[in-house]
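Working notes, beginning with the structure itself.
All protein chains but one are shown in place.
Right, chain A next:
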């Protein structure tokens, strides 16, 4: 590569972690983590409870600051103390296990809030956007419902729609189906699959192994704060480390 010209935008990864270290007090949670997510790819993070998956995800969106290493997201250095955090978060959508819809607002208001107040999208346009993203997750008829009137699966889909309305360049999902029973899990996973098909760049933490196998361009297995094994979805069926073998073997 020519050192004097910037690399072409298409080649720049959407998310890149380089040798990231992070401790909570004496507890080392990320111990030199590196991975790269190119545009349009889906990366699945797996690992035992406490292995640092959520922390890694939260570092990407600057919910945690790191001790050492580099994080680059959509051309921004997230580890830079002068980072414009709000600008970063307009490019990154994040969905948590607990849906965290705003209970006092209708689904439509939940969705239009950020586009209208952050991006200054006019009200009418924001409402059209809400209808569009709700259709995308199959909830168009719930526009005027309140969160508590929705099932868990519907709430999670609404939360995804709320993130999509900001038109993020990358979506982060942290165990978004863990609070749902199998039937509701299916409807949420379908929405995520559709997003993958449309070319959305995604990083997702999940315990749904068959889902991971189907959707992942890349699987990263974390163990004790390190990337213990990484590769294509094939590593799930033929793991090369005993730890991953044990992890997929237990069916976790």
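One rule holds for everything that comes next: a residue touches a chain if its C-beta (ideal position, glycine included) is under 8 Å from a C-beta of that chain, and two chains touch if they have at least 3 such contacts; residues count from 1.
Going forward, contacts and distances are computed from a predicted model.
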Complex member absent from the view - protein name from UniProt, among "ABC transporter permease", "Oxidoreductase", "3-isopropylmalate dehydratase small subunit" or "Phenylalanine--tRNA ligase beta subunit": "ABC transporter permease"
Hidden partner chain, touching residue among A:23, A:36 or A:100: A:100
Touch residues of chain A, complete complex, unshown partner: 61, 63, 86-87, 89-90, 92-94, 96, 98, 100-106, 113-114, 117-118, 146, 148-149, 159, 162-163, 166
